[in-house]
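Removed from the display is one protein chain of the complex; every other protein chain stays in position.
Then we have chain A:
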Amino acid sequence: MNAIIFSAGWGIIMMFCSFLVKNQSSYRHIAAVGLLVLLAANIFDTYGVDFFHIDSGKMLAYTRFGFVFNSIAIASTLIYVLLTGRDIERLGRYTAEFFTLVFFVLCGVCLLSAYNNLLMLFLGIEILTIPLYILTGSDKRNLKSNEAALKYFLMGSFSTGLMLMGIALMYGGTGTFLLESSRLQSNLYHGISFLEIVGLLFLLASMCFKVSAAPFHFWTPDVYDGAPSVVTSFMATIVKVAGFIAFLKLCTVRMSVTSTAIDWKLIFSIIIILTLLFGNITAIFQQSVKRMLAYSSISQAGFMLFALFSMNEYASKGLLMYSVAYCLATIGLFAVLVKMKDVTFEGYNGLAKTQPVLAATNAIFLFSLAGIPLTAGFLAKYYMLASIIKTGTYTWVVVAGVLFAAISVYYYFRVIQAMYFKNGEPQMESFGRSFKLGLVVLAAIIIIVGAFPQALFNWLYF
């Protein structure tokens, strides 16, 4: 509860800052302090120190996994704000409101990691996405940004409608909104209601939309490309991973008990293959790095779907690892991308000569996304593949996963090739030494987590 209340509270503080604090550049410092407070509050919560004793009446169920994920999300946001804070200021006159919405999104993230009631799932998803519609359109004078916001809003509300319909049907099938309850168990004992299955299918479609899994991914490239780069960085990482955490809980609780009536594994394996196929094949043909990253986020979503397929201990550990590896690497890549004047592959030509530190850290982020050993991304992919092997069935999904991972190396390495082996004069915005330092720290975290994964997993137990 700490994290939920603190994030909502600090969001309101940021709103007040927008007219009480005149100095534009102090907003990001206030936001960074807020995120630190939030992180501390969440860590207190992890170890049982709850500042607010609120009986949620089974609406929320806290787990260590959820707390650890909250910490990862908050820490990633902190890194995001520290790295790209200056670029957020350049977005327009509403810097404080931008941070307000970021805090509200975090509130949604904390709800999604702890929900135990379909109503809370709905609220969490909505608190997560409504600020994003606004952030997507925050570059008001840019037509592409407007188009992206409208597209995202219309399709997003349609998928929310599907979700509500699904929840209503599931309520009809089981008579309860609770994810886990004794009533549900006894109802299931009498036979699984068809309404429950149809409801779950609706929910599956809507959640697949939110995490941009094929065949519900068509909004992703346009929205990620049209939105201002700083916003894309946020919504392609923390928000997407939070969607997966919610999805995983739904799968492990509701879908696993209905697996006698419907073959979820088959459905998920089809979704996985389609997502990997669409994401990877289209990413190859992109000329803009930003658009390539949008497609790559679809293909990374395909790998995260592995966790929903297998639903075992490896899967939840793997998803945690994936969220660290994917969030940090993508935030780093976007932090550099925001500074570039030209975001096509040509724009990166010769970066290694003019900015060796940026090029080297960028290369490490790309290694991590591609899954090269010694980076966190390798272990993340390893855990995902291992989780499916543990289930003992559908080995062809693993084979396809490995093949598509190999394909993804091609388009990630095109950026490295442009940076190191081509000549050119990349045009960049100005940045300070602290920015470089931040990137180096980020790259170091990725390598440390990749080399010592126990540093992360120990958190789940101690």
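Please note the rule applied: a contact is a pair of C-beta atoms (placed from the backbone, for glycine too) under 8 Å apart; a residue touches a chain by one contact, two chains touch by 3 or more; residues count from 1.
In this section, contacts and distances are computed from a predicted model.
Asks: Tell me the UniProt name of the left-out chain, picking from "NADH-quinone oxidoreductase subunit J", "Thiolase domain-containing protein", "Lactate utilization protein" or "Putrescine/spermidine ABC transporter permease".
Replies: Its record in UniProt gives the absent chain the protein name "NADH-quinone oxidoreductase subunit J".
Asks: Just name the one of A:A40, A:I54 or A:V399 that touches the chain not displayed here.
Replies: Selected residue, touching the omitted chain: A:I54.
Asks: Return the single residue from A:I43, A:M120 or A:L439 that touches the missing chain.
Replies: Once the missing chain is taken into account, the touching residue is A:M120.
Asks: Of the residues A:G66, A:G156, A:G173 or A:G371, which one touches the chain left out of the display?
Replies: A:G173
Asks: With the missing chain put back, one of A:V21, A:V37 or A:V198 would touch it. Which one?
Replies: A:V198
Asks: Where does chain A touch the missing chain, residue by residue?
Replies: Looking at chain A, the ones touching the missing chain are residues 4, 8, 11-12, 15, 54, 56-57, 59-60, 92-94, 97, 100-101, 104, 107, 111, 117, 119-120, 123, 126-127, 130-131, 133-134, 137-138, 140, 169, 172-173, 191, 193-195, 197-198.
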